[in-house]
Structure formats: C-alpha cells, structure tokens
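Report on the structure given below.
All protein chains but one are shown in place.
Chain naming follows the written order as A, B and C, and within any one chain the residues start at number 1.
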C-alpha cells in the first residue's frame, strides 16, 4: 500500500510522554511503519525501563528503553503526548528538536486564543504559535496539513462529531444538533482514579459530561455555527466512540439526499466507510469492530415522522481519535502514502 | 414495610409463560412476597421441570414444577408473560381464571385500537377489552390501577421516558424531545438469536432502533403530544436502561425550576429517587446500581449555552420496566402495601 | 423466615470502617435485618457524608451519616471492616464498645500466632486475644460461634475452598489438592490502583497469586493437613469466586460416593446448595447467579481416566465470603434465625 518501504533513508521520530495509551498506540504504529524509525520515547517516571513494562503488546518488538525527556535529541518528527497544558508551555523547546511537530494534546487544537480561553478557562500559554498549527483531521483539513510543520492532534469525540456531521454542515443543512456520545474507559487515559476503578467503572452507564463538553469547540471550528448540544456517556467498553448525532435539519431530507451528500464527501477517503444497510447485524457503525483500526465508520437514518436525521460515526478513540489520525497527518505532511502503517483492519469478533 | 405478612389468608397467583426473564423475575418477587402464594407457573416447553432449570437463582426456593398452560386453574391473580399477540388472542380465557389480570406483554398497553394499529401494524385482536385496562405505571396512573381488575404492564423504555419527562410534560414545558436510550441484552428476552450471540453482542454499541421505536406511543398516551424522537442503542450490559432525554423546552428554565417540578411530582413516590448532585461518582442516575431493585432514579441538568434540558431516568428493565412495576400495580390493585415484596435495594458494586 | 421481626427490642450494631465494599454490603444487610438497628457507621475520610455517597444503592434507605471512628459509642454488636493489621492493634478498645465483636479483616482468622507469622510475615499484634476468637464459618464451626463474643470473618477464597473440600477432607479422602480459583475485581477492595484501572482490569485473565496464597492457612486450620496448592486468577467479573479444586483422592471414588458425602454434610445447611446435574446450562456452580446472595453452590465430578475428583464451590465474595457469613455468624451468636436478613436469592440473568 505504500511505496516508502524501499527508501533507504527512513525518517527519525521521537515520542515525548510515551508511557500513556496514546503514546503506546503511536509506538505500535510507528515501530511497524515503513518510512520511519523510532529514535526515542520519553517517560520521566519510566526512564530506563523497556517499553513493554507499560505496553505489554510490544514485548519483543523493540529494544528501546524509555528515556528522560531532557535527553531528547534532534530528529525529523516529534510527537507530543503530554498532559494538558504542558505542550503549550514547552513548545518552543520541542520546535527546536524536530522538523515536524505533532501535538496530541488539546493545547493547539483551537486556532483562536479567545475561543481557547472560553472553553478551557485560562489564557493560552503560547498564543504566538497558534497561527502555525494545522488541525490534524485529514478529511477536513488535508491541504493545510500537507504544507505544515506543526500539526495538532484531534479530540476523539470531536472527530466522531466532525465526521458524522461534515456532509450536512458543509451543505448548510443543520439547524440544531444534539450529539449523544458513548465512550469507553481508555478516553480518560492511563492514570487510575476513583472513577476508573474496575468495580465502579464496569458496566457503568455514567453521564460524565451532561453538558458543555469542550470538544464542541473543535466542531464549531471545523464546521461553523449551529446550535450544538453534546452529552457524553461512559459505557462498558475500553476503546471506542459512537457519536449518535441527532440533527434537526433546515429542510426535509430523504435518504437519497443523504447518500448523495455522504458519498460525495467521503467517496475517496481511505479511512471513512459508509455503513448504512437495511438489514443485518452490522448495518450501522459500531466501534466494537474498530479496535486498533484507523477507520471511521459513518452511517445515517431519517425519522419520517419528525424529520430528524440521525448521523452516526464510530471510531477507535485511540486511533482515528488520536494516534491514528496523528500518523495519517504525519504521512500527509511528509509525503508518505497516506495509509502507511495504518492498514490493520480491526478484529471480529473482538 | 408491609402489614400483610400476618394475614392468614394469602392471595393465590399464577404466571402464564413463566420460563422467560420477566417470568423469572416475577417468580423471584412473588415467592418472597408476604401477601401471596404462587399457585402455578406455566411453560409449554418446560412442563414438568423444576423452576431452577430456567431460573438458577431460585434453586432451593420452591418445590413448584412448570406446568402446561392448559392445566391452569382458577386463582386470585394471573400474570401473563406471553409472546407478543398471544395475550390478546387468549384474553377471554384468562379472564375466567383470575380475578385480577396483569398482562406484561405489549398487547394491552395502548388504550386506543387505532394507535395500536399505527404502531404495531396490525389490527388489535381484542379491541373490546381495551376500555377495561389500566396502564400499569403507578406513578402516573395509580388511581386507575387501584380500582382495576385488568392491568397492563409497561414498556421498559417507555417507563424510563415517562418518568424522566413527566414533570416537564405535565407542566407543559416540552417543545421537543430526543430520547437517546441505552439498553442491555435482557431487553430482547431469553431466546437466543444471531444478535444475542455473545461474541457479537459483547461490547457491541448497536443502534438497533435508530428511529420509530414503538414505546414512543406509550409516552404520548401518558404525557400528551409533543415531538418525540427515540433512538435505542444496545450496549454491554445485561439489565438496565438509561434514558437520556434531550429536551428543548418551551421556555428558558433554571435548575431551581427543575428541582421544584421534579420534587413536586416525586416527593412521595416510594420508588422514584432524585439523583442529581454536583459532584461525586454517583451524582446522576446509572442503571449499574439498580439491578434487581424497583427504583427509578431520575436526574436532570441544563445546558446554559443552548437552553437544552437533559432529563435522565435509569431503571432495571426487568424490574421497574416489567416485573417490578407489575407487582407494584398488583399491590395497589389488591390493597397491599405498595412496596410489599419490592424492597431489595440493588447491589453495589455490581 | 425469622421470628425476630416482632421483638420490640432490637439489637444495636455499629460498623467500623464502613465506606468500603464489605462495609457497604453489611449495611445493605443490616438496614433490612429484622432484629437489629444500625447505630453508627464510621469512616474517617467520609465523616459527615450520607451513606449513599459511597454506597449508591442505599440512597433513600437510611438517614445515617458516616461518623468519625472516635465518636463510636457502646452498642450490642460491633463489626470491624478495617485495613489489614488495624483491628488487631485496636481490638482492646472495640472490645469495650460492643458485647459481640465481628472482625471481617484477616487479623484474627488464624488461631495460632506462629501460623499467623508464617503466612503474614510479622508477629501477631494481639496474640492474647486469639484464644477467644471463633472462626466465622457456620458450616464448619457453628457450635463455637454460638457461644462466642468474638467472631472472626472468613477469607473469601478460603471459604470457597473450605466448602468445596470439607466433605472429602472430613472423610480423610484427600491426598493432594490443587485449587484453581477465579475471582472478581471487588476482592481487591474499594481503593483504586494501577491493577484495578478499568482499561487494564477489563477482561484481564491475570494470575495474580500463582503460588502461596494466604487463604491456604484457613483451609488447613479448618480441614487439617494435606498438600494444598492454590492459584488465584483474576477474571472479568466484579463479584464472585469460583473455586475449582482438583483433588487427588486417597482412594478411587465414584459419583455415588461423592453424593453421599456431600449430601451427608450439607443436607441441612440453609446456605449450601448442591449443584451437580448431568445436563443443562446451570448444571454446575457458577458465581454469575449468586450476586448479593449468601448461597454457596457446591458441585463435583470425577475423571474416570485418572481418578481425579473436581470439587467446585461458587460464592459471592462480598456475601458468603465476607459480609453474608458475618451476618450469619451474628445471627447464630445472638440466637436469631440463622437466615435473618440473608434471604435474597440472587438475580438471573445478571
């Protein structure tokens, strides 16, 4: 699928903050990527330890040890997987270390400092860099990513909403959206907490963000203004997001209108699949079959009684919602085949 | 909690179609109920077998064997747990056998034959009986149940919607509702199918009723007309319903308005709890702690940016959504303490 | 099932350390117990908060608030649910406060200080009290519990082993046992840790105690000396223990021998059920149907090729393996009906 496998010269990449789930997923992708070599993975807490101590699936796949962040050396690409706020504070340092920066935190997703302040309730620590950033969702921003040296990762829930809604939004057909999003436990990261304690989290159906979820800002940035309500419910699942976007359209729509819009936008996308059949167990998007894959499965329906459109998007939050989109963006920025390193299709059953 | 325990004369009850999940749950409740004695439990397929062959939790709790339906004798109360359409066809026979009929199927939930036909796409088999039925949701229909000899069970998803929305609906504050409902696998009953096969159903996030769910009719019947969209998503859970009702209100509401409305309606309800705190893991309704209990946990929130109200209701679909409400209705109809046999609080952790 | 419901004089009970899972389960049982009144529940960290902040299933069931441990006043029964080692250090104080002490920690399970040191690798903090303690497993120690003022709780895995093996051990038929025990996440308690983090613990099949599990000491104490190997594997489950005890017998046994032994010992036990049928989904013990119940389900089989006997016992670790046995022991010690407060049968499906 990629013609980069034969290049004698591989790009060097480093991961800053590589002991968490996003870092682990990046490692899984990059260690097998035909165009790059992983040079360093930092983790303050795990420096000196083999990668499999935090990422047991990678046992036997690499001789690398975690290193301390200050030992990082120059390389071609630097992925930043740091806690919220850290990347923005240290961005100038990392800018020196890599030719391409891909930041997977939320720090540089919003290009407007005022909007950032409104949603994150603090001043942006590095507003001078915001103009340089390309939002890393290829399906909606491929051209900007292609020329960029600084790419921001995407919010996982934002991605599910953006891909569910883009065809409708671009056509100006949205009056109001209520996005009811179901998420797994890996969204909250690798740090244990009272809310992630297995006896409490197991089979919970927890309305953890009833209103006001920050990812709404990323949707408005990419798709424009319409009334958008977001509720996020944590369910029994580790990986995965299902966005059920209930859309009140500006005009009455029929299924064939929706097919035309969605096919029109996604026909050539390598990682968007339309999943919208009349019957069968797998007729609509379900994150259960997407673990480890970079696909976004998109589907839709119409309630003839009320005119409501339902737009669905399922992704793996750690892949299309984080590491997968980040590698896809890197591929675009570096001129690799866009699918390089991203061809695992997911498992069934899982 | 009940003063019926000392009565020397217990009522006799029989269950028709007692091998399924609703039948099993009725048995669990009725075998320990202080005011009744279970006389017979029918199951064509399991006649002659001990109850624990289908209901392993009841091993050692009863010497009853399943009997054939045609061996049923007269008793005080007959619970019907038959497949859709059967109760309506055989209702005249069962009417002879019991002084009080409680039908847990969907056959007699809608009091209007036209509405029935619209949602179930067939003529009602026994329209002459519809006028006699009291819809068995005590919180909204207690008075009618009290005087009735024929009570209909409730739809589980309908119940979650009805209890989430009733205070707003009764106050005329609903313009539009989008009910996004999360359900467990026991909703589909005890019969195996391709969709219930464990490798497929495990961790599925399956939009099984994107639009047009029949339980909407029960909401309109109890709460009146407003635009109501329903989407049901099957998630990894066995028992449990969480209704996330996204409400566009007719006027701007504040949290204190909601507290007043919900407290006003539910203050004296023995099985409705308001769960709506600012912090904590258990601040909003979650079916995970309701397994086996008859509680409906109700909560709410407001999105200040958009005015949207979110009304939540969590129940155990087999209890408050089926057998629990049925026993509660029986208690009312027979003049027992309303909570008799229904005091199990649920488990935590579960 | 109990004749204590009508006594005008209820016993007062307090729980020390009531914010954890064992404390919560005790509360669930004692709040509905016909012979006692809960006087106080202590929790240093949660003093002043309502019980439902830690035990959401008990919302609306009690007006009690958690209190500080030093505010505890005299009462009839004190249940101790403290971290390992604490009960032994503070036992003299609690001895003053209650007429009957039931300690659910591991501190007083072993009656011999040397054995304690061997397994827990420290000197026992209160060896002078060991002679007073009755091990709280009614099925094997009912007589001693009846006359005791100081009862020790049981190890959950020990209980599953003891009940699986007792009939064989008492008959001197065991040469060697390999107990392969499957446990849920609630065994590790209510404190979050890296190992209980949902993304790590979910669907884990983790050999967390390959050898040397301490509960073996409780088996030797109750059943005598034979070679006993124990391995504990954590599986996807919250509550529940299944002990699969592989027994190499001292002589060749047939199924009818086993039936005779197990029926002989357990015939009159209110909480032991023999589950051993030839066919059917529920033919052998499974903790999945025991959540919240005090039953121990016991079954067995023989491998005709090798002579191996397999003895199985399934329990809910928080019930028969902790709070349930503790309340059963209290019932015995106080002269209540042994089943008082313990009649919930468990749920199916769950």
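Here, a contact is a pair of C-beta atoms (placed from the backbone, for glycine too) under 8 Å apart; a residue touches a chain by one contact, two chains touch by 3 or more.
The shown structure was predicted, so the numbers you read here are calculated from the model rather than taken from an experiment.
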Touching the absent chain in the whole complex: find that residue among C:62, C:231, C:250 or C:339. C:231
Touch assignment to the omitted chain, from B:59, B:109, B:201 or B:283, lands on B:201
In the complete complex, which positions of chain B touch the hidden chain? 21, 184-186, 190-194, 196-199, 201-203, 238
Touching residues on chain C - with respect to the absent chain: 176, 178, 180, 182, 194-195, 199-200, 202-207, 210-212, 227-229, 231, 233, 235-237, 240, 242, 244, 246, 248, 281, 284-288, 299, 301-306, 308, 310, 312, 314, 349-350
Even though one chain is hidden, which residues of chain A still touch it in the full complex? 21, 24, 28, 32, 52-53, 55-61, 186, 238-239, 273, 275, 280-282, 286, 289-293, 295, 297, 343-350
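The rule is simple: only the chains that are shown with their structure count from here on.
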Suppose chain centres are the mean of their C-alpha atoms. Which chain sits farthest from chain B? A
Between chain A and chain B, the Cα-mean centres are separated in Å by 39
Gap in Å, rounded to a whole number, between the CA centres of chain C and chain A: 46
Note the residues in chain A that touch 2 or more other chains, in rising order. 194, 199, 202-203
